[in-house]
Every structure is written in structure tokens, then in C-alpha cells.
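One chain of protein is taken out of this complex; the other chains stay put.
The letters A, B and C name the chains in turn, as written, and every chain counts its residues from 1.
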Amino acid sequence: MPTINIIQAVNDALRAEMKRDDRVVIMGEDVGKFGGVFRATQGLFQEFGSDRVFDTPLAEAGIIGCAIGMALYGLRPVPEIQFVDFIYPAFDQIVNEAAKMRYRSGGQFTCPMVIRAPSGGGIKGGLYHSQSPETYFIHTAGLKVVMPSNPYDAKGLLIASIRDDNPVIFLEPKSLYRAARGEVPEEVYVIELGKAKVVREGEDITVVTYGAMVRVALEAAETAAEEDQFSVEVIDMRTLLPYDIDTVIASVKKTSRVVIVHEAPRTCGFGAELSATISEKALLHLQAPIFRVTGFDIPFPYTFEHHYLPNETRILKALRDGMDF
Amino acid sequence: MPTINIIQAVNDALRAEMKRDDRVVIMGEDVGKFGGVFRATQGLFQEFGSDRVFDTPLAEAGIIGCAIGMALYGLRPVPEIQFVDFIYPAFDQIVNEAAKMRYRSGGQFTCPMVIRAPSGGGIKGGLYHSQSPETYFIHTAGLKVVMPSNPYDAKGLLIASIRDDNPVIFLEPKSLYRAARGEVPEEVYVIELGKAKVVREGEDITVVTYGAMVRVALEAAETAAEEDQFSVEVIDMRTLLPYDIDTVIASVKKTSRVVIVHEAPRTCGFGAELSATISEKALLHLQAPIFRVTGFDIPFPYTFEHHYLPNETRILKALRDGMDF
Amino acid sequence: MSEGLVGFLDPEGKVLKGQKVPSLNRKDLLRLYRVMLLNRRVDERMITLQRQGRIGFYVGSMGEEAAIIGSAFALKPKDWIIPCYRELGAALLRGFPLFDLCCQLFGNEQDAIKGRQMPNHYASRKLRFGSISSPVGNQIPHATGIGLAARLTGSKDVALVYFGDGATSEGDFHVALNFAGVYKTSTIFLCRNNQWAISVPRQFQTASRTLAEKATAYNIEGVEVDGNDILAVYSVTREAVDRARRGEGATLIEAVTYRQGGHSTSDDPRVYRDEKEVQEWLKKDPISRFKSYLINDGAWSETKDASLEEQIKDEIEVALKKAEKIGPPCIDTMFEDVLDTVPWNLEEQREELRASQEYESVQQDR
Partner (left out) sequence: MSEGLVGFLDPEGKVLKGQKVPSLNRKDLLRLYRVMLLNRRVDERMITLQRQGRIGFYVGSMGEEAAIIGSAFALKPKDWIIPCYRELGAALLRGFPLFDLCCQLFGNEQDAIKGRQMPNHYASRKLRFGSISSPVGNQIPHATGIGLAARLTGSKDVALVYFGDGATSEGDFHVALNFAGVYKTSTIFLCRNNQWAISVPRQFQTASRTLAEKATAYNIEGVEVDGNDILAVYSVTREAVDRARRGEGATLIEAVTYRQGGHSTSDDPRVYRDEKEVQEWLKKDPISRFKSYLINDGAWSETKDASLEEQIKDEIEVALKKAEKIGPPCIDTMFEDVLDTVPWNLEEQREELRASQEYESVQQDR
């Protein structure tokens, strides 16, 4: 099995699905000849031609608005938003149109499409190349929201997203694009949406996280095992909407302690939902308050990006606080 | 003291601030000669002229984008978005520009403005005239978010918002526009932002809510008092960001049981944040799980609007479940 | 960009000097007339119904029937229509049943969209008539996307999208036309310039001399047509459709017309607009103009008209009566179609609602 990174896994998945299904069409700023600013679509224009992979004018509302029309017509567009920080001009198209099309038409019209966008911090991008806006989409009924943490999942989840009949926001942790490497089968495979994965089994406390924070959580878990001799279970949510409540609750019932970790700002972040729901469903199993280790409620800063992002120390501290409670 | 409704209170506040401060300018679709589709700006065009109150072309991004420029220049724009459901074309201007202007310029530039918008259901408006999107703004650092539940608060909060130096999203519960009436002083007064109000004192269980749900919660509280002989404290949050944690926690410590009520969809709604934060700060005081009574995670439906909206029964049931736990 | 307003008929329905009307056979002419009249009578009836409190809301298209029906008539059934909210005429022309309309207005159990939207927000996949939504202008890029998808897949289908003068101000208008220009999509942008966006008159919407000339900015065709002259509207749309099918790209058509009524049943235009203006435009009414043309032409008569009126009235009453009897959809449907399958959170919430309803009835029985 070749060892590849997330960008290559994304590229792989796109190529595979374009081969399998000629309704799949890629569009976005600089995705054509250039292959995308992160090179996720590299070689696809050359392989599939300008009717399947094409550059768009610089207008996110146009990209998503057109993609909706294309999906209505029967295509399977996979638009790229160059950075998720620039998705807001298309926000109306996503939340008022794509997300509500099936419902409002009584199921007559649907918008299957995958909106791919690099997300999150860690590349010294400051306010506008680092945002983690998943809450905006998780709060929007009618969407699915997916975020892989490694190349294997990236490929399987992206293929599943393209085959899914709903509009999917596919967030790619850009700090891991080249940093996360792993073995990925050359064959096509699917990772079912809506299923979390226990990426580290543990008995004493559960970390619920996703995206780039999975690695950081795993490191903290290792340290805790070595230095403190307690055992941390780490759950990678993978799909954020609809999310896998069963896996989370099963783990909480086992460990009875929870730390939630994400890059996005805290207030009304996905951690809030997880915390509230865990309390609703498993309050009597909890032996400690649920801790949230998250980005702060500020715009994403440039110089202090590594103070903004949850790091091993902050997670470890929460784990120990949770254990000591 | 005259008895007026929320529309009149809003109109009152706007007039008072326009008289006091000639930097205050009103703009929006149909707000001029017509006085707004809900008549909130009625008479202001006639009184202050077209340089202070004017209709805009039909483009929310233009309304907010221009208002930002006007605020940078030194005016105090109070743009109206006709229904908050139509705010999304301006989403980028709000979250990427207005909310981040102060931070990203190191405090050099600011965007004081109040974006007024009718919000919520109850008028048979279906998917696009009923939304409660406050989460999108509560999750956005750099904004304040305000929502009154009665005419007295509407006037005082709106005046405070106009005088505030930050961009404020001022959500008006449209189902109460004419339905909620109350005594309102003719004089100018201010209700400090960031302060919740205990609108009903109680000992046994706390309801945290805001906007149109305050009334419904109060009715449920009365019923509980009569039929079940337990005493419900009801908190009207009034400001949703930054919200008044002290009032909430003080009440929870007293009652040790909590029900959160809002119209907005549940997943990542403001209730999730309240629930998570209450658990973090007062877990050991809680005698029951925190219950959320909210709109469902679906687009706002037309025929079943009254099944979608939290009603007295659903709140009462949660109160009793909370008490019985 | 074509120059000047295209028009064939004068307000009395006489062919203007030097103009040649498109050659349509009598059957088609009468079909057009019938749909126009039906559209008008449905609008009037439903506005009354709203006043009686039997439906919650209604948006009529009085005065704009020629712009709507004439343009839709230029399409083939396989072509797509992406509507705004005033294009009942286009739906009726395609065969959207009055009964289905009424069910939608009541939001009842037979409503194809399951009572989910406000009145006038119907949809018909079968008729390739898009799903109406309320946000102004955000449907326009969808038609660009459809026109693009057609081109990419080698089909000859075109998309016709409707919107008002107000919608030209939205960013979505701009991006839609710009993409259409770049990709030469098979899209017809039909702007019903009815002079008003609720209370805002056309001249405060944009400073441009005409709306059609905005086409220049995208290097697509722009045409200004007398929107109260159904033959002229049909003719320019037909040309645009033919151009699109030949792969020559998109067209912006400005149909100059007038919103005779209020914006919707929630609106009272007397507050903001001059009754004299309305009276002037009533003289140019598209239906009476076309009727005169047909009578002048020998294709129609007052007697026939009277019996058509009767027929239409009956049709409407039959549909209404049948629809009004039908109850609401099953409450469970409220949780369906959010996604293709019902996720766990909605299953739970459906149970929660059921439980609260049972609870309510138990409470009431106490």
C-alpha cells in the first residue's frame, strides 16, 4: 500500500470518482490547469478535460449557485472553495438553497454536491486563512458536514461524500495536507458517513475530537499513559453532521469522563453541542464536568496562532483535571 | 406611561436616538417613505428627511457593506434587514468585515452599527420568514447579539445598542411585534447590554430563554405553580452575546434544575452553549440533566409551525421531567 | 445589445406600423389567451380567499401575464423553468393542475411539497419547473448552472429564469450573468421589470438607463421588450432560445411591464405609489390588449370570451372545493426530506413531538 498524504488522498478520491461516474464535475478558483492552490486537483484537468474540471470566475456565490443548478440538472458537482474563510459569499446559496432544496420541494428536487474547502489553522494564515467555521454548517439542517483527520479517511470519506445524495460540506484540515501521511489502498473504498472512529481505546477518560486535533489529542493521550498511567480513549468524529452519538455515548458510559477538543471558537462551537447532548444522555454516568479545550472566542490571530490552537499541554491539563475531579 | 407594542417601542427608540445624535442614519429596503414592511421606521423619513432615512437597492451585502463604510467614516448606521432570513447575502460583510474590523486593525477602525432584523416564527411565514439564526452570530467573535422580549426592553436595549461602539445584531421577535404590549416611558432610557433579567422568581427550577419564548415560558411557569405547586424561575437573557453568565449561574445554584428554551434548531443552538457552560460551572449543583426545549433540526415548516415552535406543553413536560428526576 | 424596446401591438391590440407579429397558429394563440385569463382569474380568486382568511398569503401577477406566459411559451417541455414567485402563468402553461395549486395554497396532505412552504411556493419536478423560494435573486445562478450542465453534457436544453427589477441589485444576479457570459451557457434571464420592488421604484433600484443594458457587462445579448405584448415577449424569447440552442450563449431580456396590484396580500401600495400611475398602466393591460388583437384578428369574440370566463370560474371552484376539504399532512412528514434518510436526531425529535402530543391529550383528559 502506498504511503501518501491528505492532498494525494483527496486527489486520488476525486480521480477515482470521476472515472467511475461521468456526472462528477470539478469546479472552483484555480482548480483547472493549475490544479488548485493546494494542488488537490492536480492533473485532473489534463486527464478529464475542461468539461469536467474547470476554473470559475472569482465568485463563491457563483460557484455554489451554479453547482446547485448543475446538481438539479443531474450532475454531481464537487466545487472547491479555495479557503473555507471565503465561503461566506456563498452562505445564502448553501444555507437557504442547497440545504433546503429537498425539504422545501417535498423531495422533488435534490442537490447532491460536495463542497470541498481547506479549513483550520496551523499554516500562519491569520484571520482569513485559518478559520474553522463548522458550527455554521452543523447548525444548518439539510447539510452533511465531514472532516477527515488522515489520508485513509480522507479518501474513503470523500468518495462516500461524492456518492451521497445530500449536499456535503467537506472540510479538509489544511495543516495536515502534507503533514499527515499514511498507507492508503489504491483501490476504491468507502467510509460510511455518520460513523465516528475510536482511534485509541482507553478506559479512564474520553477525548472527542476531529480533524487536525486528533493527532494532538493522541499525543496527549500517550503522555498521559506514560506519565500518569491513565488510559485515554480518543474518538475521531469524522462526520460532524449527522454525528455519531452512539459511539460517543458508549465511550462515555465506559469512561465516565470527557474532554472535547476542537480548533473552532468555543461559544456555540460543536463542543457545546456534544457537551449538552452527552449531559442529556449520560448525566448519571459522568464523574466529572465535561471539559472543552477549544480555540478562543476571538478572530484567528497571526503571531499567536500556536497559543490560539489547542495544544498538548492544554489537552493534558484538561485530562488531568478531569481525572482529578 | 403609554401602553405600546414592540414596533412602536422600536420606532420610539429610533426617533429618540436620531434626535439626540445626528450621526444616526437609517437605511434598508422599504424603510423610507413606506416606513418598513413592519412599519418600524414609520414617519422617520418624513421627520428626518432622505439624508437620514433612505431606501436602498435590494441587496443585503450592499446595505451592510455600505453601512460599514459609513461607520468607518463616523456615522452610526442602523440598517434594517427586512427579515433575518435574508441576511445571508450580507454574511461575509458581517462575519469577515464588521465583526473583525476592530481586532484586525489593532483597534484603529471600528464599525459601530445596529443591524435590526425581524426574527423567529409564529406568523405563518414558512422556511423563509421564520428563521432564528442567532447561533451564526453568537458563534462570531466581534459581534454583540441582542433580542428583546417586550416593548420596554426593546426600547432600552435598542437605544443601548445604538450607543454601543460595537456592531450589534438586534433581533426583533416578529411574532410579538404587535402582540406584546406594555407600558413604556416616553423618556429616553438605556438597558445595559450583557445583562439578563429574572422575569419571574422561583425556587425549584430555572428556565433560561429569550425573545418570543419568554411569554410561553412564563405561561408554563404559571401552570406549574398552579397545578404542580412548584416554583419556576424564568430568566430572559436579552443579550445573547456576550451573555450574562452570572445571572444564569446564580439561579442554577439556587434551583439546581434547568430548562433551556429557544425557537432556533437544537443542534449547536444557543441552548447547547448555555447547557455546556452551566455544566462546566455548576455541575455539582445540578440535580437533574439540563433539558433543552427547542425548535427541531429541520427547516422551518409552514403548516406545522405550531408543532415546530416550543409550546407550553413541551416546556411544562420538561419542567416536570426536571422536577421528577 | 439590441437597441430600443421591441413591441408589436399598441395598447388597443392593433399591430404597430412596420411590425410583423410572429406567425402562431390559432390554437396556440387561443391557448396563450386562455392561460393568461386563467392566471388572472386564479389570482383574483385567491386574493379574495386570502381576505376571507381561508389561505394565509398570496402573491398575484396581475399585469405581468404577457411577460410570464409569452416567455414560457418559447420553451420546449424539456427545457427548465426556474421561477421567482410570480410565475403561476408559466406553471399553468406547462400544465400545472389547479388542484395541485390549491393543495399547495392550503398546505394540505395532497400538496406535493407536504405543506412545508408558504402559499405560492410550489415546485414540479415532472414539469421541470423549479422549487420556488422566497429569497430574492438567489435562484438566478441555478439557471446558469442548468444552462452550463446542459452544455457540458451535450444537451440542447435551455433554462429560463424569472426575476424582478429589484433582483437585479443582488450580487447573485451579477455572478449568474457573469458565469453565463464566460461559459456561454444556455440560459435566458427574464427580468420582469414591473417598476416596483415592494415600495421601491425602479429608478431607485439602479441608475442604469435600462435593465437590459446590464447585459453589456457580461457580453451577453440584452433585449428590452414591451412586457405587456405577449407576441413581442414570445418572439424575443424565442430568438434567445434559438440562440442558446445554437450554442451562442445567454440572453438578458427586460420585459417592461407593471405590477398592477400590491406586492402581495400583505401589502397596501396606496401608501407609497400614485394611483394615477396605476391608471396609466391599466390602459396597457396585457390581457385586454391581447383579447382585442384576437378579436380584431377574427380569432375570438365576446361571446366566446364570456363562455371561457364561465369555464374558468367553474374550474377554479371545483379545484378549490376539492382541495379545501383535504386535511393537513401527517405530522411525521415534518421530519422527512431534511436529508435522504431520517437521521437519529430527527428520529428522537419526532418521538419527542409525539410524546408531547400524547402528554397534551393526557393532560386535557385529566
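As a working rule, a contact is a pair of C-beta atoms (placed from the backbone, for glycine too) under 8 Å apart; a residue touches a chain by one contact, two chains touch by 3 or more.
Everything numeric in this text was worked out from a predicted model, so none of it was measured.
Q: Give the residue, chosen from A:Leu44, A:Ala59, A:Ile260 or A:Ala282, that touches the chain omitted from the document.
A: The one listed residue touching the chain not shown is A:Ala59.
Q: Looking beyond the chains shown, say which of C:Phe57, C:Tyr85, C:Phe129 or C:Tyr218 touches the absent one.
A: C:Tyr218
Q: Considering the complete complex, identify which of B:Ile6, B:Val37 or B:Met70 is in touch with the unshown chain.
A: In the full complex, the listed residue that touches the missing chain is B:Met70.
Q: Determine and list the subunit B residues touching the chain excluded from the picture.
A: 25, 51-52, 56-57, 59, 61-62, 64-75, 77, 89, 92-93, 96-97, 100-110, 141-142, 144, 164-166, 194, 242, 245-246
Q: Contacts of subunit A with the missing chain: which residues?
A: Considering the whole complex, subunit A reaches the absent chain at 29-30, 32-35, 37, 55, 57-59, 61-62, 85-86, 88-89, 124-129, 266-267, 296-299, 301-304, 307-308, 311, 313-314, 317.
Q: Which positions on subunit C touch the chain that was left off?
A: Interface with the chain not displayed, on the subunit C side: 169-175, 178, 181-182, 184, 204-209, 213-214, 216-220.
Keep this in mind: only the chains that are shown with their structure count from here on.
Q: Using C-alpha centroids, which chain lies at the maximum separation from subunit C?
A: Between subunit C and the rest, the longest centre separation is with A.
Q: Distance from the CA centroid of subunit A to that of subunit B, rounded to the nearest Å?
A: The computed centroid separation for subunit A versus subunit B comes out at 31 Å.
Q: Counting only Cα atoms for the centres, state how far subunit B is from subunit C in Å.
A: Spacing between the chain centres: roughly 35 Å.
Q: From the C-alpha centre of subunit A to that of subunit C, how far is it in Å?
A: Between these chains, centre-to-centre, one finds 40 Å.
Q: What residues in subunit B touch two or more of the other chains?
A: Subunit B, residues with two or more chain partners: 61, 85, 88-89, 127-128, 267, 297-299.
Q: What are the residues of subunit C that contact at least two other chains?
A: 114, 116-117, 121, 133, 135, 138, 171-172, 338, 345, in rising order.
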